[in-house]
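Written below as structure tokens is the structure these notes are about.
Other chains dropped; remaining ones untouched in position.
So that you can tell them apart, the chains are marked A and B in the order they are listed, and the count of residues begins at 1 in each.
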Amino acid sequence: MAILMGSKNDWEKMKPAADVLAKLGVGTDVRVISAHRTPARHHEYVTGAEDRGIEIFICGAGMAAHLAGVTAALTPLPVLGVPLDGSAVDGLDALLATVQMPGGIPVATFAIGKAGAKNAGLFAGAILAGRDESVRKALAEFREAQTAGVPETPF
Amino acid sequence: MAILMGSKNDWEKMKPAADVLAKLGVGTDVRVISAHRTPARHHEYVTGAEDRGIEIFICGAGMAAHLAGVTAALTPLPVLGVPLDGSAVDGLDALLATVQMPGGIPVATFAIGKAGAKNAGLFAGAILAGRDESVRKALAEFREAQTAGVPETPF
């Protein structure tokens, strides 16, 4: 499981993805890889990932967020995109730049910012649950605990 | 593989998901299920789906598109959402209503309309490819053919 982000500063927003995967017992390889500033590093990491056992990519980026899209261009593995806010237009740019992929190269997109990062982690867990009984069980427990943790009233 | 849509009229836009999955050798159970007009049918279908062998849901809906979100609320299986246009605001409503899921219940969202439906199908194939060699091979062939099919010039 690779978690890529375009800048060191994105880590605070992407950490929920790693945290929730840790709860599901899934280890992550967390990297700063910019599609724009480090294209060679990106190419090398993504094309070699399958051989290193990477099954899923989670990519977080802001502004004209191209990281998830260009990752999906280089691999048939599932690519999950998390648009990050922080720009003048509050992440709407990153959302459209991530979700509006033309037909043929899919990116599974989640909500802008931390909520999206957490959900990308959970969704990656759901993919793994289809082939890994321990993740499936951990995910079921997570969901049950989540449901049980909702209080009856706000007082 | 379930393909759900909120209205019979959505089929024209969702068909690319079924078409691309057929090319990957994956059969689909295509249903009209409205989260709003047929909530009981929705509950019964989704909660019983795992037992009937459904591994992934692809949900297409327009306007205040709740279908993917309420499906994800009822199952830990991967749920893919396709926002459909046709409303006054051109599918921006369906996009935000699908992608902006709060943390805890993920929906993997794709582009508005037909391109998103096709990509949801391809992404579902990518999930299955992780556990099914024939899908993995078919997906690789699809990607190769797609690359080869791009002409060198537009003339």
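Convention: a contact is a pair of C-beta atoms (placed from the backbone, for glycine too) under 8 Å apart; a residue touches a chain by one contact, two chains touch by 3 or more.
Note that the structure is predicted; figures quoted are calculated from it, not measured.
Counting all copies of the one sequence in the full complex of this file gives 8, of which 2 are shown in place.
Throughout what follows, only the chains that are shown with their structure count from here on.
Rounded to whole angstrom units, the spacing between the C-alpha centres of subunit A and subunit B is 19. Those residues of subunit B lying in contact with subunit A across their complex are 16, 55, 76-78, 80, 95, 99-112, 114-115, 118-120, 122-123, 126-127, 129-131, 136, 139-140, 143, 146.
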